[in-house]
Structures are given as C-alpha cells and as structure tokens.
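We show some of the complex, not the whole, and keep each chain where it was.
As written, the chain order gives the labels A, B and C, with residue 1 at the start of each chain.
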C-alpha cells in the first residue's frame, strides 16, 4: 500500500513532466542531490506532495500549477519557482497565463517579488525554446 | 481618461461583488475607513488594482481569484484573505475549489498558514450561508 | 498499512499531549473545526506530520519541539505557537528553556517577533498553571 502512494506520486509527477526536457532532469537532480544526505525528503515529495496532495480531486493540473506558482512568487523561493514554471507549462498553462498570473500579483506582493519572478520566467521560457529547437533538428 | 480608469475599476470590482452581500459592504467599509486618513489609497485600489491589473486580459476572474487567494494564504494577511475568499465565491469559485486550493498549499507553506486560512474560509462560508438564509425569508 | 500511519501518528501525537489538559482539547478542536470543511487536512496532520515526520529517529521529542517553536516564532504564526509551546512543555521542555529559546532569537528575528512570542508563552504558562490548580483541588 505504501508502494502505491509512491507509485501514484510518480505517476502524478509524470503528468507535470516532459520526459525529454529539463524539468524531469530537474526533478531527478533534486532526488540525486538529496540521495546521500536526505533521501527520505525526496521520498516525501513523491509520496506526500505528489502521491497525496497533487493526486486529490477538485482542481485541474493547471489550477494546481497556478496555485503553486502564486505561492512561490510570494515567498520569493526562486529555485522552486523555476521548477514549477516548468511543470506549469507541461501541465498546460501557456506562457501568457504564467506571465499574467505573476503580473496579477503586483497589488498583493509589490513589484520586487514580481520582477524577480519575471526574471525566472524569462529564463525558463528561453531554456525550453532552446530545447525545442534542439529537438526539432 | 482618469475618470475612465476609476470607472473601469469600479465596474470590474462589481464583477467580484454581490450587491446584497457583505463583500460589497466590506469593500465600502475599507473606503470609508480610509476616507479621513488616506482617501487616495482607496482610489488606487479602484484605479490601479481593479482598473488596471484586474481589467487585463489573459486570465478569467476565477483564475485571478485563485492567484490572489494563494498569495494571501502564503502571506498570512487574514483580513484581506477574508475579503478575497468572498470575492472568489462571487467570481464563481466553489467552496470546494477554495478549500482545495488552500489544502494544495500544505507542501509549499506548511500546515500553520493552511490551518489559519481554513479558519478564515470557514468563517466566510458561515457568514454567506447566514446571509442567504436571511435573504430567503 | 495506511491505518498504521494514522495509528502511529496518533500514538506519537499523544506523547506531546496531556490527556487531562487543554493541549489535547486544542488538537481535538482543530480536528473538529476542520471536520466539515477540510477533514483530510486533519488526517494529513496525523498521518504525515506525526505519523511520518515526528515518528522519525534522530532527534528527541524535546529537540523536535525546540525546532518547531523556533520556526513558529520566526514565522509569527501565533495560534500554532500557542499549541506548540503547550506540546513542548508536555514533551519535557521546561518553561525556562522555552523562554530562553525565544530570547535567543532576538539577534535572528529582531525584537518584534520575540515580544509577540513571549506574550503567547506567558498566556500558555498561565493557562497550564490554572489547570494544574484546578486539578489539585
């Protein structure tokens, strides 16, 4: 049964992840980085975050990505924002929806958080474009 | 033209506001409270927040409410969260979507912010139910 | 197996809880409050927070309470701080250790968070003293 939570979590995670793209490698890189000092934290991300929370009904993947991105812009935790702009795009958010969501936060967080988030978004968009171009050759 | 921004802002605000309900009175109460010490701040909320940011294209009213609520849960600014759970309901979010969005934030903000937000949501839901019951008599 | 995580979580939670005291009632009150709008969140607190995280090896209950309190003082989330000063006392921290930990945070969070936390601590200490006096009659 525990195996199922892990399995469910991995399945759910894959819905947010391009297999030929840097966001899967980012997720894998997190697991690898944690492997030697805190392997259980990678397990909790799969089992609890993806296997339980993301696997709930009631919101679409796009809505979950929107909620996640809004929280991370507000916190200013940029490495995670980079990851979740990536997963948001894979879940079906357009670049325009992501930029619009960040812009919408100006009245709630002020400009500094918004500007830092747009810098992260711009970087992610450029990386994905590059990958697509490489793929198309 | 300035008049238009204010007018647009008020129109947009009304889309998020039940006219026979406490969220309009909350918005009006904010304006009244600010009237004697900072009337321009109420004006900026109408002109800039609603007249410019909320009036942009690219996200539905429901999506804007979702982004707003996610940011306010993360910040822990509870008076504004109460207001925007109200406006979110008026914009078309269901109670279930709001609770689900707050629940989704557990892996990103931890339990304390989520529990405090659910307490606020519960209060808003109860107030709106009461108002509906009064209205139906 | 899922039942075991819940069961483990409840057992672990009881180590932090006086059965004849207000902290159990606080924990129960949280569950009851969530019952009608977000029952799963109460379940995750038991299963994930207590059943998984608190059930790990490597830190004593007192150390876990110290880490929790330090984070909550820093965040300024006072309802949870009240609960966890209570659970910290039950786990074996002395009042002096709790006050000293909060005082130690002055150079890291500044005075405002520390003063607000001491106000919460004072309230919890008074409530427990009252309960003990009632019990001793």
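The rule is simple: a contact is a pair of C-beta atoms (placed from the backbone, for glycine too) under 8 Å apart; a residue touches a chain by one contact, two chains touch by 3 or more.
The structure presented is a predicted model; accordingly, all values stated were derived computationally and were not measured.
Peer 1: Which copy number describes the whole complex, given 3 displayed chains of the same sequence?
Peer 2: Whole-complex copy count, per this file: 6.
Keep in mind that, in the parts below, only the chains that are shown with their structure count from here on.
Peer 1: Over half shared or under half: which fits the residue numbers at the contact of copies subunit A and subunit C, same or different?
Peer 2: Same residues, largely: of all residue numbers at this interface, over half are found in both copies.
Peer 1: Farthest chain from subunit B, comparing Cα centres?
Peer 2: C
Peer 1: Quick one: report the Å distance separating subunit A from subunit B, using the average Cα coordinate of each chain.
Peer 2: Spacing between the chain centres: roughly 26 Å.
Peer 1: Between subunit A and subunit C, what distance separates the C-alpha centroids? Give it in angstrom.
Peer 2: For subunit A versus subunit C, the centre distance works out to 31 Å.
Peer 1: Can you list every residue of subunit A that touches 2 or more other chains, as numbers and ranges?
Peer 2: Only 48, 56 qualify.
Peer 1: In the complex formed with subunit B, which residues of subunit A make contact?
Peer 2: Touching subunit B: residues 45, 48-49, 53-54, 56, 58-59, 63-64, 66-68, 70-75, 80, 96-97, 99-101, 103-109 of subunit A.
Peer 1: Note which residues of subunit C are touching subunit B in the complex, please.
Peer 2: 30, 33-34, 36-38, 40-41, 44-45, 49, 72, 75-77, 79-80
Peer 1: Quick check: in the complex, which residue numbers of subunit C touch subunit A?
Peer 2: 1-2, 40, 44, 48, 52, 56
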